[in-house]
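For this depiction, one protein chain was excluded, whereas all remaining protein chains were kept in their positions.
The chains carry the letters A and B, assigned in the order they are written, with residues numbered from 1 in each.
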Amino acid sequence: MTAEATIQSVRIAETPPAPRLARRRRRPIAPYALIVPSVVVLALAMGYPVVWQIITSTQQFGLAQQFGQAAPFVGLQNYATLASDPYMWTVILRSILFCFAAAAATMIVGTLLALLMNVVSAWVRVTLQIALLLAWAMPVVAAMTVWNWLFNLRSGVVNWLLSAIGLPYQGHNWLINPVSFYGVALVIVVWMSVPFVAFAIYAGLTQVSEEVLEAAQIDGASPRQRFFGIVVPIIRPVISIVLLLQVIWDLRVFTQIKLLQDVGSIKSETNLLGTYIYQLGTGSSNFGMASAVSIFVLVLTIAISAFYVRSMLKEDEA
Amino acid sequence: MRKRRVRAKTVIFSIIGLIVAIIWVFPVYWMINSSLLPNVVLQDSTPTFVPFGGSFANFTAVFAGGTFLPALGMSVAIAAVVVVLCLLFAFLAALAISRFRFRGRSGFVLAVLLIQMLPAEGLFIAQYKLMASVNLLNSVIGISILYIAAVVPFTIWMLRGFVAGIPIELEEAAMVDGLSRTQAFLRITFPLLAPGLVASGVYAFLQVWNEFTIALVVLPDNASATLPLWLRGFIEASASKATDWGQVMAASTLVALPVIFFFLFVQGRMTSGLVSGAVKG
Partner (left out) sequence: MKRKIWAATAFAVAGALALAACSSGGSTAGTASTGPSTNGKGKTITLWLVGADTPQPLRTYLQTEFTKETKGTLKIEQQDWSDIVTKLTTSLPDANNTPDVTEMGNTQSPTFTNVGAFLDISDQYKALGGTNLLQSFVDAGKVNGKNYTLPYYFGSRYVFYRKDIWAKAGITTPPTTLDQFNSDVATVNSKNPNNIKNFSGFYLGGQDWRDGISWIFANGGNIAKESGGKWAASLEDPATLKGLAQLQTIYKTADNAPGDAQDSNQYIYINNNDSIAGATTKDKATPVSLSAATIMAPGWAHWSIGDKGKDAKTGAVTRTWNPNTFGTFALPGNDSNPAPVFAGGSNIGISAKSKNPGLAKTLLKIIFGKTYQEMLGKNGLGPANSQYTSSLGSDQFASALIASSSNSKLTPAAPGWASVEASGVMEEFFSKIKDAPDLTALAQQYDAKITPMLNAK
């Protein structure tokens, strides 16, 4: 971040990694004390809702039950209904594709911007950071309204620009075709999530010592080798968690799709997991189904990311 | 001492950086632009790129409602509690998992990763019941617990990488030089964490600042509304007329602005104050 910080990190980089702290085994209470606050707050906030959700997912629980009627136990029926719905699987497939496209695009653009921040002068970096932060800070509803305006078929800037350079885009409807609908959604989702990725990875990059890079350069390492040999290992923990979060978020992207659907497009052609499960559960006040869907999505997320999470854990153990 | 070639590169990168900044900020510009224009103009079929003849009438109208400042106060209070406690809790936990081996450690690490996968669909009933049962509806502490739980896993993982990168010897060397453990920590370790704390802090702040669903459920009274709830109320302020999007954009601009102040403040504190303190130590 500053010259001083860089010098500090050089000192770190030159120090051999600390031996794992065997001597601390004598005081085994310390680590528990350290994680107590986090564990307590997680247990307080998540404990009851998660248990409630698991129980409710095995019940027929609608508005009547919320208003005091007994909730009949139905076992795995909610899950069976979900799994036997062929449209559900279409939506899952679509969502996985969209998720991978959006997460990949976000990670690539975010990483490139973080690297860019690292090589520009301070004022350009702060300008870029503030621009990204503004985009990140923009209330979602305002952001979606503006994006809807930009792609509006009648008064949108996008059509205006395309028509101005002579393309036949006057009055072009971007949302009615599912493919271009997802294109628009992708642009918006990437625009919204890149700032977070760029900030996090840039923070990771500040741990990379410039001197070590220069030394490697003198030793004849190519920029590619320097990037993958020195930079990537240092920022890997950050990249791994950020990528995991992107996958989790993009798999169940809801608000952006919902607000786009409110403007145009045929819902059943543009539903992703987030909007479809909302419609099945909460939108119909069917909370038993909504809970089953939540657990189902949890399992799906774990299935998609299991391999990745395992490698994160291994890396953590190493 | 950089070579000229490097400087030429920096110039090119700077230009690219500025272009990217412009692209990213364009929707934000559009929000601010619209906030200065009357609603009627916003419905025109030709976009108005520069708000000539615009006015602050929309902003005046937003403030005239008198509900902005209380909502701002509520949001600031919640964000402050969440950011401070989340960073503290996460730092402690990060210390535990990067500096200690203990029974249950891998279980804790796995839990931290998995908790982020819990979907929120249909959770709102349980969250409401939870808060109602302990009488924490409409309170800063109630919603803060939910928020901290939502952001602390990421923060733990983020800080874990930073803590792991700092050798304990650095601190111990400082202690040999006569600093207390606290001093050593504050002057040596903490500054090295600064970039991670800034990134996690901004993340936690923004998650809280723009959160809507949980706030809607556990802050049911108008008097305890946060900014996103206030903004929603603003959009629907007059269903008997068309939504005045100029005013909504003015309101949104007011919601987004404090984030910039927060960032500049944190950034300034972290880079100047703490890091230079480290060097002195």
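The rule we apply is simple: a contact is a pair of C-beta atoms (placed from the backbone, for glycine too) under 8 Å apart; a residue touches a chain by one contact, two chains touch by 3 or more.
Please read all numbers here as calculations on a predicted model, not as lab measurements.
Asks: Of the residues listed, B:140, B:164, B:179 or B:264, which one is in contact with the missing chain?
Replies: B:140
Asks: Would you mind spotting which of B:19, B:132 or B:176 touches the chain that isn't drawn?
Replies: The single option touching the absent chain is B:132.
Asks: Provide the residue numbers of chain A that touch the chain removed from this figure.
Replies: Counting over the whole complex, chain A touches the hidden chain at residues 27, 29-30, 33-34, 36-37, 60, 62-64, 66-69, 153-155, 159-160, 162-164, 169-171, 173, 175-176, 261-268, 278-279, 282-286.
Asks: Since one chain has been left out of the picture, which residues of chain B touch it in the full complex?
Replies: Where chain B meets the chain not shown: residues 38, 40-41, 43-47, 53, 55, 57, 74, 77, 80-81, 84-85, 88-89, 92, 124-125, 128, 132, 135-142, 144, 181-182, 216-217, 220-224, 232-233, 235-242.
One rule holds in what follows: only the chains that are shown with their structure count from here on.
Asks: Between chain A and chain B, tell me the centre distance in angstrom, where each centre is the average of that chain's C-alpha atoms.
Replies: The answer is 15 Å.
Asks: Under the touch definition given earlier, write down the residues of chain A that touch chain B in their complex.
Replies: 1-2, 4-5, 7-9, 11-12, 15-18, 20-21, 24-25, 28, 30-32, 34-35, 37-39, 41-42, 44-46, 48-50, 52-53, 56, 66, 113, 116-117, 119-121, 124-143, 145-147, 149-150, 154-157, 160, 191, 194-196, 199-200, 202-204, 206-207, 234, 237-238, 241, 244-245, 248, 252, 277-278, 281-282, 287, 290-291, 293-294, 297-298, 301-302, 305, 309, 312-313, 316-317
Asks: Which positions of chain B touch chain A when the two form their complex?
Replies: 9-10, 13-14, 16-18, 20-22, 24-25, 27-28, 30-31, 34, 42-47, 85, 88-90, 92-93, 95-97, 99-106, 108-111, 113-127, 129-130, 145-146, 148-150, 152-154, 156-158, 160-162, 164-170, 191-192, 194-196, 198-199, 202-203, 206, 209-210, 212, 227-228, 231-232, 235, 245, 248-249, 252-253, 255-256, 259-260, 263, 267, 270-271, 275-276, 278-279
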